[in-house]
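Handing you a structure now.
Apart from one protein chain that is not included, each protein chain of the complex appears where it belongs.
So that you can tell them apart, the chains are marked A and B in the order they are listed, and the count of residues begins at 1 in each.
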Amino acid sequence: MLEISDLCASYDGVPALRSVDFQVGARERVAILGPNGAGKTTLLKTISGTVGVDTGVIRFEGQDLHSQPPHKRVEAGIVHVPQGRMIFASMTVADNLRLGSHRSGAQHRHDERLDLVLEIFPALAGMLNRDGGALSGGQQQMLAVARGVMACPRLLMLDEPSMGLAPRAADSVFEGIARLLESETTATIVVEQRAHEALEICDRACVLESGEVVLEASNRALLSDERLAAAYLGSEI
Amino acid sequence: MRRLVPFIVLVVAVASLNGWLDQRFHVRVLTLAVVWALAGVAWNLMAKAGQISLGHSAFVGIGAYGFTILLRGGGTSPWIGMAIGMGVAAVVALVIGLPTFRLRGFYFTLATISFPLIMELLVSHYGDPELTVPYHPESEWRFMEFSDPHTYVWVGLGMLVVALVISELIDVTSFGYALRAIRDNEVLARAVGIRTVAWKSAAFMISAALSAAMAVLWVKAVLRVTVAEEVFGITVVIVMLSVAFVGGVGQTWGPVVGAAFLIPLAMFLDDSIGESVPGAQELVYAAALVLVALLIPRGILPAIERGCRWVATRPGRSGEPGGRGFLGRLAVPPQQPSPFLRMSRRRVRPRLPRPSDAPVLEVEGIAKSFGANRVLSDVAFRIDAGRRVGIIGPNGAGKTTLFNIITAHLRADAGRILFKGMKVDRMRAPRRYELGMSRTFQVPQGFHLMSPLDNVVVAAIGASIPHPVAASMAMLERVGLADSALGELSALTTAEIKSLELARAMVSEPELLLLDEPLAGLNEAERARFFTTVDELVTPQTAIVVIEHSVRSLIQYVESVVALDEGRVVVQGPPADVVSDPRVIKAYLGSRWMEHARDQ
Partner (left out) sequence: MVEFLQFLVPGILIGGVYALLASGLGLIFGVMRVVNFAQADFMMLAMYLSWALFAGGVGLDPFLAVPAVFFVFLLLGMAVHWLFIRFVIGRRENHDAQVILTIGLGLIFQNLILIKYSSEPRVVAPSYANSGDFIADIFVSRVRLYAFLLSVLVAALVFLFLNRSATGRAIRAASENWEAATYMGVDIDRTNRIAFGVGVALTAVGGSALVTFQSITPFVGLRFVVVMFAAVVLGGLGSVRGAFVGGVLIGIIQSVSQVWTSAAVKNVWVFALFLLILYVRPNGLFGKAQRAI
């Protein structure tokens, strides 16, 4: 479904990805792990088109994305839930969700998706008329994921859904994501620091370090791989 | 020598035109070209700092009204009136400028736009909307009352040359370096000790004074009546903007080129079709502004320079670089820092010594929130002279915010910072830098319109280093950038940019060096090399704090580690202890990972 070959990209003029090869099959869930600054976010941004590609090719369902502006990629079904939540703080939760269905393929399915989203994140149900900025960090993150789900994605990319959250809030976000992945068959990429949570909901994982893929394996294999911890902390546990 | 050539060309050109032209209209065009070149040079002083003023007609009006009132009242010579007007304009400039100089973005431009409109209203209502300038034929020079119109051109040329000399002097001294640094990257300028508000105020005051001087000449030579609507009018600003932007914004010679090109065009057009097309002159300026904005936003001079450089660096037919031809010589050679900076200067403020018992840096109870989002709470740590501390933590832990608070780029909500035993909470970024605090940035920062050498020179000036150029060059040699010192910043690789940042941070001989993710974007070999370079540059007394994501590289370098999570210090201590601490592993890999690891 998504094929990336020999991708090099820079972020703010600093090389962030060095010759990355990466694939996601239909219905596949892939975790991208690795320490901060490894290039995980840059990889997602090159897919959604907000960071340019230096060299290399990204194909989505066989089509080269090179000349496609970001909003066309969303139309094609690539939906990115960005790091840091980026919810629209001065707009209500309902309006945030409505913007999620901005994609033309999703507009007429708004109500149906809304039901689904509220089932996955019941905490949002009572807050539809509240401003996004008035929500707690965990609720904002749920809203960010929910907003992405509203778009009926064909490929859903979640960037650090637990970043900056207290452990309990992060847990409930992950529970919601797990519920989502049970009911939907969307291909999904999860970028995450908390390796265990990410590996539990994915089929496969790849570890980035300094812009290169250093490890790629099924989730089971990685869960007990000490090299993963070494990539993060440079030491044995 | 090179700087003299344009002066000679200007004087010869104006002198020969002035000798040759004798039709009244032609002399008038020449006079106006000189007057507006002068106005443009004055306006451009502010643009050197990247500030666009739409209010300079306020100063022109002050100059015009000032000398007219004095001449009418007590028969004061216009020269004295000019001097007084210049003084008043400078003070007014300070009043308009100060509220906005701390703010970035459009605020300065917005604040200036309405000022002349208000002055015009006040003058027209409480004063006279129109004042005739009394005729004093008794003394040509004393009353600037020349019977020969050519004399006004000579006077104007003299004033223009003076203004250009002032502008050149600003360019080649630390004043110009400071202004260019502000225009290029204000945050960085403050981080390397440039007192942005003071420099901007000084530039604005000089600019205002020269505008007031220009007004006297304009009224005496051309208008002959001081009309509020005209001297305070927006057209004054439009012409200043046009000649400066067309020629080259912020460039000393830009307005001269712009005026030589635009003023005759506008005047002749007005003369030929002005009767039937009343707005012809203004349309010339308007069209020039729109075209410049869309095609050559920096103006003609920089565009020519770029063109020449392109021709000069294009490989010749034989494969070797061209550039021996005429165009090659025209292309500006790599900018040498000005010789004026080579002169020895003493340290303006001697750096305060550190009491021997005080740590270099002591941070206590720092808290910071952005809106409802708490980024740091009760952060405390200290570092002694010659020690190296690493700060680690997952994304969003508050590491860079902590740096920004230490260097005064952000203000903490609570807590205090002691540098060398001294409370620095109330000091702004430039002062902390002067005291001996240097930093690099997570996203490498640079002055992109300057050469790598000048990037370091600015930092040396900010620290009042006695021989800024020599010290900067020596620093570039030590980081291995001597060969590209005069090139373009954009030609440097990531590793070279990082070295440049290091050179810039070290030229002030800091006692505290803060490195924010210095290894990001470097490959294995470069990473290995980086900290060696740092060690070669610092003295045994320098304290170093490093934020770094690559924990593996970091723990080999530092002696202790502070681990942050959710804005709090979780653990601090020796690196090996910190990275094996369950709380740190939890922060990085999540609590579930810990449970899993324990089960195994």
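Everything below uses one rule, namely that contacts are C-beta pairs under 8 Å (C-beta built on N, C-alpha and C of every residue); 3 or more make two chains touch, one makes a residue touch a chain.
Just so you know, these numbers come straight off a predicted model, no measurement behind them.
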{"item": "Sole contact to the chain not displayed, among B:T31, B:T100 or B:S377", "value": "B:T100"}
{"item": "Touch criterion as defined above, residue of A:S19, A:Q107 or A:S218 at the omitted chain", "value": "A:Q107"}
{"item": "Residue among A:P15, A:P82 or A:G211 that touches the chain left out of view", "value": "A:P82"}
{"item": "Listed residues A:E3, A:D54 or A:D95, member touching the removed chain", "value": "A:D95"}
{"item": "Hidden partner chain, touching residue among B:A13, B:V91, B:V225 or B:A293", "value": "B:A293"}
{"item": "Sites on chain A contacted by the missing partner chain, in the whole complex", "value": "48-50, 69-71, 74-75, 79-82, 86-91, 95, 98-100, 102-103, 107, 147-148, 151"}
{"item": "Those residues of chain B which, in the complete complex, touch the missing chain", "value": "50, 52, 54, 96, 99-100, 103, 105-107, 109-111, 113-115, 117-118, 121-122, 124-126, 234, 238, 241, 245, 249, 277-280, 282-283, 285-290, 292-294, 297"}
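The definition used in the following text is that only the chains that are shown with their structure count from here on.
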{"item": "Distance from chain B to chain A - Cα centre to Cα centre, in angstrom", "value": "41"}
{"item": "Touch list for chain A against partner chain B, complex", "value": "10, 12-16, 18, 35-38, 83-84, 133, 137, 160, 162-164, 166-167, 170, 193-197, 200, 210, 223-224, 229-230, 232-235, 237"}
{"item": "Residues of chain B defined as touching chain A within the complex", "value": "371-373, 394-396, 443-444, 494, 497, 517, 520-521, 523-524, 549-555, 566, 576, 579-580, 584-585, 588-593, 595-597, 600"}
